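A single protein chain has been removed from this complex, and every other one stays in its place.
Right after this comes subunit A.
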Amino acid sequence: MIEFDRVTITYDRAVAPAVRDVSFTVPEGELALVIGRTGSGKSTLLRAINGLVPHFTGGTLAGRVLVNGRDTREYRPRDLADVVGFVGQDPMTGFVTDTVEDELAYSMESLGTAPDVMRRRVEETLDLLGLADVRDRALTSLSGGQRQRTAIGAALTSHPAVLVLDEPTSALDPQAAEEVLAALQRLVHDLGVTVVMAEHRLERVIQYADRVIEVPGGIGLVSTGLPADQMVTAPVAPPVVELGRLAGWSPLPLSVRDARRAAVALRSQLADVQPLRRPTVTGAELARCSELVVGYGAVTALRGVSVSIRAGEIVAVMGRNGAGKSTLLNALVGIVPPRSGTVTAAGADPRRTRPAKLVKAVGLVPQEPADLLYAATVADECSGADADFRVAAGTCRAVLERLAPGVDDQLHPRDLSEGQRLCLALAVVLCGAPPLLLLDEPTRGLDYGAKRRLVEILRELAAAGHAVVLSTHDVEMVAEVATRVMVLADGELVSEGETATVVADSPAFAPQVAKILAPLTFLTVGEVATALERAS
């Protein structure tokens, strides 16, 4: 169905090719998963499938890409629209119309499908993806999962043989990701659609993949294989695989279910070992809000939330998209005014503190990391951040180097990959080392390596007496780093407590290791490794 034959893609004015000498085939009806580090060229590879690279982006493509027998050299993306459905990273930017139904019909309209066929397919797609209830709704009023499903539906209605998805679940909460993946699963199994997707959250998708295409980036060669074989050596791997490697299971389990069946021995071995957790040393209170109510227009985003953040803590705020997580963080730094209730950060009302003084006390990395970036090059951005936060020159660059090694100094921040841009924004805020650090979705588009380095930095900060609050959907990250978890639903605080007690028995928030080893309360592979060492 898809055939890459010695493909090398070089963008204009780029020193090195974005991807080098790629050859692979994806047979009809398979779900192929493209994995690789942040910025390794996954998006480029996906965009080459429907001809956006090089027709739309420019650059040179050497070699040959065949899709359903059509050579992308001769067919422009619009001429491949009946064969390849493409869903970009942020569904919102790809929407052309304003309601769900119109959006679903858009590709068919462009392709000149007959009106009665169009009508039928829209109805079928609404049912297939569970969108019938929202068919008349404006796209802006949809939840993240509904948006992503609408984008998939819009690509599907023209009945393409191939569906290409770039990080379809990265921005979604666990429940919404489940919805989207279930829909994809149906497409592959029932309709025989060939799906190619890139995803960092391997723990969510690896079990559905029939084939893994690993893009190493740099000078390494792209390799393909069966998921279980590929995972043995892959540098990026989900916790289930890492646990399998640790326990020496063969074949490697890819799903929680397979791992549970393999883990009987491990569970009995660990039965009387308690997971060793570093004790949290909490210090003085750094921020507090009490009975906080925040609203935008007719919507009340937070209704009476009271929290207290102490030095040395790493607090994870979890909950659905739209539950009020970002609002809470924004209120703590004074970006949104409370309707009632009080906010105190570093002993003062953040809305009444001068920005220059405030950043010395509280730092926030917003959901849209690009908002923090102004300069034309990475180097300028870093030196600007050093000046803004009055720290020694080179501090920001050093933090960036630690988070994402080897980012080109002369690149424009917007030319970085999503993960690299996030690392840059993180570096900008982290270089000030504010006592209270707030991170809004800090793991979107980050690979496992970058996440691990972020975890290290956060732990160091906490040990040095900083407090960190992060809102996130990433349960593995929470299990790894958080000392306390707060779950928000509909603007209210529904549960709060130590990480192990809050996430371990929740079907949505439990990390993979906890699911595999339940009823034991291990959360991460690291905890299991230390426990095994102590047991032996």
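Operating definition for what follows: a contact is a pair of C-beta atoms (placed from the backbone, for glycine too) under 8 Å apart; a residue touches a chain by one contact, two chains touch by 3 or more; residues count from 1.
Just so it is clear, contacts and distances are computed from a predicted model.
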item: Omitted chain (choose from "Hydroxylacyl-CoA dehydrogenase", "Lipoprotein", "Phosphate transport system permease protein PstA" or "Energy-coupling factor transporter transmembrane protein EcfT") - UniProt protein name; value: "Energy-coupling factor transporter transmembrane protein EcfT"
item: Option from A:10, A:97, A:377 or A:530 whose C-beta touches the chain left out; value: A:97
item: Listed residues A:389, A:448, A:509 or A:522, member touching the removed chain; value: A:389
item: Residue of A:236, A:358 or A:528 in touch with the missing chain, whole complex considered; value: A:358
item: Options A:236, A:428 or A:454, residue touching the unrepresented chain; value: A:428
item: Among A:52, A:215 or A:345, residue touching the chain not depicted; value: A:52
item: Contact set of subunit A toward the excluded chain (per top definition); value: 47, 50, 52, 55-56, 76-82, 84-86, 88, 90, 93-99, 101-102, 105-115, 118-119, 122, 136-138, 154-155, 158, 330, 333-335, 354-356, 358-360, 363-364, 366, 368, 370-374, 385, 388-389, 414, 428-429, 432
